[in-house]
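All protein chains but one are shown at their positions in the complex.
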C-alpha cells in the first residue's frame, strides 16, 4: 500500500472526515472494515472523528468475546486509536438509552494529549442527538458503511 | 441442470413448500432469485405456495417499469406462474394496508383450473395475518430469501 | 452548509430513514433512492413522518426507482420532488456534502 | 406442529423480529442469532415486545452471539434461554420446521 | 435426522456463512446427517478458491472444504447465481469463453433443482441469510 508512504501528495489539505457507525459488530463486516479505513486515514494527517449511533454503539462495548463464533475479535483495536492520534469518538446518548446501555458499558479508550503534558484523556465523548447532528453538518467528508 | 429432467428421483413424496417474500423488488436480488427457485420447484410436483408480506407485496404490484434502472424487469414472470401449475399466491391484507395499497394495485395473475373445466381463476388470494400465520404453520418447508 | 442525505432502504423494513430524519438539519435535502422510495406513497403509513420532515427540509425521490416499483407520480406524497439521475448529480453538487444512511 | 423461528437482524435496525412476532403461533420457539441478540438485553427498549412473546412462546438466544457483542448472561431479559450451536441443532430437530426471518 | 442447509450470503460481509458452518459442524457432532449444503444468492461466493483472508482470521472457503472432506458433505453452488457473480468451474469457464475458473475443492456447481431436492429429502431445511 505505497500510498500510505506518500500521504503528503495532497499538499497539506486538511479536511474534516467523520466515520459514521450505525451497525452492530460481527453480524456484518461493516464495523471492522470501517475501522480499517479509520486506521489508514491516520496516515494522511486529516481531522478525523468517529460517530457511534443506533446499533453502532455496540461496536465499542466492553468485553466482546468472539471466540465462540470462530471470528477474529477486532474490538481491541479501538483502544489503539489514540496511538494513531485519532482521539474523537462521539457516542450518541439517545442510542445508548434506547438500548439500555450507559457510558460505563463502553470500553475505556484513552489518548495522551500532547498539548497538555501528555495527560491521559478519554477519547469517548457521549453527546446528545442535537450536538451529533451539528457535528455531522460541519464535516467535509462523511463515510458510512 | 440435469436434475430437472429427473424430478421423480424422490419417489412420489409431495411436500408443502412455501416461499416467503418480505422484501421490495429491484433494490436487492432476493425477489428475482426467489422466483427462479419457485419456477424450478414446479418441475418436482410439490405443493407450492407463495406468501407476500411486509415489503414483499411490492413484488407483484402492477406496471413495474425498470427501464430507467438498466435492470431487467422480471415481474411479468409472475403472470406465467399459472402455466407452471403454481396457483396459490397469498398476500397479507395488513401488509397492503400499511403501505396504502389495495388488491387493485396488484397484477392480475390467473390460472386455468383443470378440475373445473379449465375456468380462469385468480391466483392471488388476499388473506388476513392470522390466516397467513396458520398457513405458514402447516408447511413442510419454508424458503425465505 | 447544507447536506444532501441519501436513504436507500425501505422505511418499513429498516430504521435508516428514521435515523436520517432524527439527524437532519433545517435546510438540508433528503433524497430517497432504491427501495426507500416505497415510503413515498401518499397513502402509506410513512407519509406522516415525511410530512414532518417537509416542514424544514426538501424531500426528493429518484423517479426511475419509483417507476421500477410501480409507483405512479400522482400517488406520491405532495411536496416530494421527483428527480432523475441527472437531478441526483445536481443535488450532490448543490449541497456541500452528502451523507449516505446505510 | 410447532415451528422454530430464527431471527438474525437487530430489532432496532430491521423489522424482521417484529414481523416474526406478528406471525408466531402459540407453542412456537423464537431463536435469536447474530445481530438480533442485541434486542435481548433486559434494559433495552425492545424488552417489552419480547415479554409479550414470552406469554405464548419460548424465546432463546445464541450464547456465542451474545458474548461476541459483550452482552453478559445476567443482563439478558428473564425468561430468555441461552443455547450454544448444539442447542440450536436440538431446537431445529425438536420442531417440525424452521422459518428464517431474513 | 437429515438436515439440508441453505446459505444465501457471501463470506465476511454477513455472518450467515459462519453461522451455517457452526450449525453444520454441531449437527455432525451430534450424529445428524447433512444431506446437502446449497449456496445461493451471494452465498456462491463462499466457493471461490481465490480467497486470501488475513492469517489471523478464519478462511471460510477452507472451513467448508475441510468439513466437506472430513464428512463427505455435498457442497453445491447454484449455477445461475454463480455465473452472474463470477464463480465458475473449469467446464463453465470453457463454455463461457473465460480464461480462468475459481471454484474451490469440495464444491460442485449444479442447478436449483438440487435445492428443491434438498427440501424434499431432508427432514429439516435450514436457511441462513440476511
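For clarity, chains are labelled A, B, C, D and E in written order, and residue numbers in each chain start from 1.
Rule of thumb we're sticking to: a residue touches a chain if its C-beta (ideal position, glycine included) is under 8 Å from a C-beta of that chain, and two chains touch if they have at least 3 such contacts.
Bear in mind the structure is a predicted one, so any value in this text is a computation, not a measurement.
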item	value
Shown chains touched by the chain that is not drawn here	A, B, C, E
Touch with the omitted chain, as defined above, among B:43, B:71 or B:127	B:71
On chain E, residues whose C-beta touches the chain left out of the figure	10-13, 41-42, 45, 48-54, 57, 61, 80, 83-88, 92-93, 96, 98, 100-102
Residues belonging to chain A that touch the chain removed from view	1-4, 7, 9-10, 13, 15, 17, 29-30, 33, 36-37, 40-41, 43-44, 46, 140-145
Touch list for chain B against the chain that is not drawn	26-29, 69-72
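Going forward, only the chains that are shown with their structure count from here on.
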item	value
Set of chains whose contacts include both chain E and chain B	D
Most remote chain, CA-based centroid, reference being chain B	A
Centre-to-centre distance between chain C and chain A (centres being mean Cα positions), rounded to whole Å	28
For chain A paired with chain B, centre-to-centre distance based on mean C-alpha positions, whole Å	44
Per-residue multi-chain contacts in chain B, two or more chains	22, 30, 54, 140-142, 144-145
Shared interface positions of chain D, touching two or more other chains	8-9, 12-13, 15, 34-35, 64, 84, 97-98, 100, 102
